[in-house]
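Removed from the display is one protein chain of the complex; every other protein chain stays in position.
A and B label the chains in the order they appear, each numbered from 1.
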Amino acid sequence: MLDSKIPAGKLEEKWVDYKGHCKLVNPANKRKMEVIIVGTGLAGASAAAAMGELGYKVKAFCFQDSPRRAHSIAAQGGINAAKNYQNDGDSVFRLFYDTIKGGDYRAREANVHRLAEVSANIIDQCVAQGVPFAREYGGLLSNRSFGGTQVQRTFYAAGQTGQQLLIGAYQALERQVALGNVTMYSRHEMLDVVKIDGKAKGIIARNLITGELEKHFGHAVLLCTGGYGNVFYLSTNAMGSNVTAAWKAHKQGAYFANPCFTQIHPTCIPVSGDHQSKLTLMSESLRNDGRIWVPKTKGEPRKSIDIPEEERDYYLERRYPAFGNLVPRDVASRAAKERCDAGYGVGTSKQAVYLDFAAAIERYGKIEVSKQGLKDVTAEHIIAMGKEVVKEKYGNLFDMYAKITGENPYEVPMRIYPAVHYTMGGLWVDYELQTNVQGLYALGEANFSDHGANRLGASALMQGLADGYFVAPYTVGNNLADEIYNAAIPTTHPAFEAAAKAVADRIASLKNINGKQSVESFHKRLGKIIWDKCGMARNKEGLTQAIAEVQALKKEFWSDVRVPGEINEYNPELDKANRVADFIELGELMCIDALNREESCGGHFREEYQTPEGEALRDDENFMYVAAWENKGDHEWQLHKEELKYDVIKPSQRNYK
Amino acid sequence: MTFTQMFTSSVGKKLIMGFTGIFLVLFLVVHAGLNACIWAMDGGVMFNRAGHFMGSNVVPRILEVGLFFFIFLHIIQGYMLTLQNRSKRAIGYAVNYTKGSKWYSRSMAVLGTILLMFFVLHWKHFWVPSRITGVEEVTLPNGLQVHNLYAVMQSTFQDIWVVVFYVIACMSLGYHLAHGFQSAFKTIGVHNKRYHAMISTIGYGFAILIPLAFAMMPISFYLHWVN
Partner (left out) sequence: MAHNNLNLKLKVWRQKNANTTGAFVKYDVNDISDEMSFLEMLDVLNEKLIVTGEEPIAFDHDCREGICGMCSLYIDGKPHGPWQANTTCQLHMRAFKDGDTITIEPWRSNAFPIVKDLTVDRGAFDRIIQAGGYISVNTGNAVDGNSLPIEKAKADASFAAAMCIGCGACVAACKNSSAMLFLSAKVSHLALLPQGEPERKSRVLNMVAQMDKEGFGSCTNTGACEAACPKEISIANIARLNKEYLGASLTAE
């Protein structure tokens, strides 16, 4: 059993107690301590800023051309915080409870409670930094509601909350760069963790412009490198989002936890053809007003607007009358897949369902009529007024849909389909966010800790900033206090030389394969295997096949991939080859994990384990644990379990009917 | 921060262009107003009297020095900015971006150069004779002896090429003002939507009316609408 080092005491006192007793590093010593932070999204940028402010010598790395471009920037909806500004009964406990329940009881209580505790500080910190959150006319902060909760606790900045939060953290980071506390290495990719005496003591990073391998020492290494959704090839992640840093850590001994827990978001613009390179999310907020349906006839040839009302199947409202179109993400996604698999899908690919605003437009139009006290209004006029209201609420999303599909969503229903969006799994970390490798930490989406088997909307931003601003500065310091006796290790140390050589050898062997197939084509094939067999629904047979297929793909990759260009130059194809090679290995582990978890929970749906009504069937008796995998060499992993103890919350079956 | 630092920064350089530009706009109002006296249909009496006032009173004479200073500052700074700005893009585009802005806003230096050539000719026609080489005098009804600038205009604008060039210069001035007027106010910091809309409207009106008034002067003499 793994020890997650959860402090003793009552749940609500653990974090306060920890902070009161953790070891500190005095300011003079902080200046001597070097901290490496990989990734500059919400977790990385906030950690770099906060650690820099404390006086540590921070080196921050990102593969993009600027830290401001990390994919946290694309988050649309908002960030949760237990502020209870709306006086609607919110509290730290309620946010904690909703998050645990939303995660289908596969998250760690102590971590989630801490997350809820610091959530309020995040909002205060961001406001102080100048994040322009949406406000009411009285000048106070505005809130909206999100899936899986009954209170309004989501803070937002139009549909660009992630962007505004990241820019806040980025500015704080750049301030530390200006002050000389942080050195920024952009267009650098971490390609290995350097371990000395079992502790993480640095990294090997490739300068993506020159191709040069650089050795960097650090008393601690923080990985804030996001999720691995791109293992599916098509996802809402950025093109560059990758698992490489986390995977290198895994290969160096860090356990990878719950890799099969991936979130499929129900409202994305469907795939339009083989050329597709990425998928675009349409915010969850659309489900507040849109109605989701498919035709009642299989292979319906008519256009959406020609199908009469009585021949439409509003399947979410039919199956889940209590929550209707607002069921959680995993439930909505599976229901859409079920309809499409049964032959009721729409669009050219038949892999889509309709998200219809006609009813909302009419409803809003009528409200406007009564608001303005109009009489004898024509139906067209009502619709026109309704469209104006919808435009004000969702205009930017409708525009985005129109740009991508060329269809006018004010006139015809949108076509949507689920797509990979977030990964709850990640590097195993203890309460201090430290992996099982001493000195190596994982923050934000890169770790596994807070969302269990399913993440609630507006919680990812909260976790990234909580880890970076408010948790890591304490927990990393607690361990660095013991490191003050250890001087910085020069990068001429044999461990650094050996690591750099191993990385160089791997790059050379990738380049020297000189095969016939492009990196992209392998990535596409990997994505198809994982999506088909380890996607929204999984079964034993499919997963077993997938493991064999991924193993074969790995072999083919390493014998027939073609990497053009030179090693010592700017070479995006080489960067991609490095990443895809790691995705292939991760893909295998995902399938192994999914095969091992013989239950259905959250985003993990095993077809063998469902209720007669087709709902997920959890097995708390046998699977209430975190599956942390240790790499034992090629295609070999050993399972370590961390038992999940629920002292405060009593797990129950989620019911949305 | 010193004033040198202030006015040599990229924003400061523009402030100089903006402030001098606004001064020159004010000058245009005065100039156009005085010259409009030619349409008094009194054989140039009112015009010559106004010209005499401007040439003999100490206040306009001091302002004239300032005017020359600001004109040259505007011209020199304008050329230097243009050269500096051009040097910021060593390799140009194969296809230029022309849709996002008005052609005249991108052509202020060219329009300004036409105006500079015009100034040389204009000074030769009027300022040099009046201040240096001398102009035939005329006696006003009140007995005052003044320069007969009206006669100078009359004779100058008998040459069709001079008239054509003056009209072209006025068109250049119009386009220069169409951008320059509102740009100057933006440069000195008018960002409020309401005021900006007002200034844009006034700017376009100014850019049409003032050059039109100036252009009508040589045309009026050439076509003998005044005599």
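In the analysis below, a residue touches a chain if its C-beta (ideal position, glycine included) is under 8 Å from a C-beta of that chain, and two chains touch if they have at least 3 such contacts.
Remember, it's a predicted structure, so these values are computed and weren't measured experimentally.
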item: Omitted chain's touching partners, listed by label; value: A, B
item: Among A:Val25, A:Val151 or A:Ala238, residue touching the chain not depicted; value: A:Ala238
item: Option touching the unshown chain, where A:Gln164, A:Thr225 or A:Asn325 are the choices; value: A:Gln164
item: Selected residue (touches chain absent from view) among A:Tyr85, A:Tyr314 or A:Trp558; value: A:Tyr85
item: Candidates A:Gly9, A:Pro132 or A:Gly299 - the one touching the absent chain; value: A:Pro132
item: For chain A, the residues touching the chain missing from this view; value: 46, 49-50, 53, 64-71, 73-74, 83, 85, 121, 123-130, 132-141, 157-158, 160, 162-164, 167, 170-172, 174-175, 177-178, 184, 186, 209, 236, 238-240, 272-273, 275-278, 280-281, 400, 403-407, 469-470, 473, 516-518, 520-521, 562, 564-565, 569-570, 572-573
item: Touch residues of chain B, complete complex, unshown partner; value: 1, 5-6, 9-15, 81, 84-102, 105-106, 108, 179, 182-183, 185-191, 193, 196
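Just so it is clear, only the chains that are shown with their structure count from here on.
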item: Rounded Å distance between chain A and chain B, as computed from the means of their C-alpha atoms; value: 62
